[in-house]
Every structure is written in C-alpha cells, then in structure tokens.
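A protein chain is absent from this complex, but the other protein chains hold their places.
Right after this comes chain A.
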C-alpha cells in the first residue's frame, strides 16, 4: 500500500514537474507574441513603456498603420500569394506522388530519391539562378515572380507519397477494372481518400507562404506589396515607428492564428498518420 502511494506520489510529482517545465517553456514562447500585441495596443506616448499590461488600451497604432499604409491591399496580396502557392504546390505534389506510388517505371526509386533530395538543397543555393531566370522572364517586381519558383514542393511529394503508400492497392485495381482511366481514378478515388492529408498539407504550405520574408524581399525589391515587406516601411533612418509596426505585425499574424486554431486537428493528424513528426 505504502509502496503504491509512494509510486503514485512520485509519478504525480514527476508529472507536476513536467507540466511546470512545459508551462514555463510555453510562457517563454508566447511572451514575444504577447509583447507584440501589448505594444500595438499601447497609446503612442506609451509605446516605449516596459509595463507588462498595456493600459490605457489604445487603437491609435492600428489607426496609424491603416492611415499610412495600404494594409488591406497588402493582406489581400499576401493572401493571394499564400493561396496560389499552396494550391500550386498541392497540385504538383499530388500528381508526382500519384505517379511514384501507383505506377511502376524504370528508375522510379532513383527519381524519387532525386526528387526528395532537392529538399536537402538549401533555398539560398537555388536563389540566384531563380532570380536570374525571373529577371529574364520579366517577372521581377511581380507577385507571379514570388509564386512561380515556389510551386514545386519536395515536402509535399514526400508527404503525399507516404500517404498513398498506405492506400489499399485493391481500390486502384478495382477502379481500373471498372474501366476508369488513371486520371479519373486520381480524382474520384484517390483525392477523396486523401482529403485530410491534402487539407493539412495545404494549410501548412499556405502558412509557410504567408510568413515568407526572404524570397518576396528578393523579388519585390521596390514595392511593399506583401505584408511581411510592408512592415519595413515603419523602419527608417529617422527612427523606428514601433506602434504601427507592431500593429501591422499583429494583423499579419491573425489569419495564420485563425487558420491554425480552426484546423489544427487536421494538421496534427496528417503528420501522425504519415509517420512524419
């Protein structure tokens, strides 16, 4: 009895300790985000204040951000980039993963490895050739220039192929015996079954595209068309305008927060099921 109690207490203490550590870590992670919103809600004269609670609350920084920048236009442009980039990557990844999983052809394994191997090439290494190509195509300073080079995602191919490998081959065979073409099989059999994985991957790709700073900064050197670049317009030689900067950064985070909160179960499930964590 006493031993049981001791074990129970020990594990409770361990659990408590674990929760404490996790709690502290969560606070550490959440604090910068909290500080961002706290600063954005301070009155302009309190922007430099170090008080933990922003009081009195003020929306002046948001008003200034809207008055001095085309915030809605930037959010819309960023949304377009995120959605088109995610959809494009999904489509290409789906077709490639379907080919790798459902078809047998020479060098299939090698090609797959090469494909996935592109994941290991850092973006910085392909950046310059991409930039030069865009320049020749006349796509610099355009949203298309931001989107097109991101359309092929090795991560997407890898993830969807893992899902398709777990897909019952009998279903594909049955579809073929029904006389369906492979194109029709893809859209009527495979895609409906893959919907959760596609949704999760789409969300991840959209969030990544939304948050991207580096590539848009390379392509859109002169305009602040997307919100991550628009933030720069509050930094300058004559000092940084922290209030509207934090307000715009806060607004830029909101769509991602909402998307994640609504669809977080899909995201976690897809990764658990694919075996990638």
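Here is the rule we use: a residue touches a chain if its C-beta (ideal position, glycine included) is under 8 Å from a C-beta of that chain, and two chains touch if they have at least 3 such contacts; residues count from 1.
To be clear about the criterion, contacts and distances are computed from a predicted model.
Chemist: Not counting the visible chains, the remaining one has a UniProt entry; which protein name from "Aminotransferase class V-fold PLP-dependent enzyme", "ABC transporter substrate-binding protein", "NADH-quinone oxidoreductase subunit N" or "DNA polymerase IV" does it give?
Modeler: The record for the missing subunit names the protein "ABC transporter substrate-binding protein".
Chemist: Which one touches the absent chain: A:52, A:121 or A:235?
Modeler: Within the whole complex, the residue contacting the unshown chain is A:235.
Chemist: Among A:29, A:50 or A:177, single out the residue that touches the unshown chain.
Modeler: A:50
Chemist: Residues on chain A that touch the omitted chain in the whole complex?
Modeler: On the chain A side, contact with the omitted chain comes from 43-50, 64, 68-69, 124, 127-128, 131, 213-214, 217-218, 221-222, 232-241, 244.
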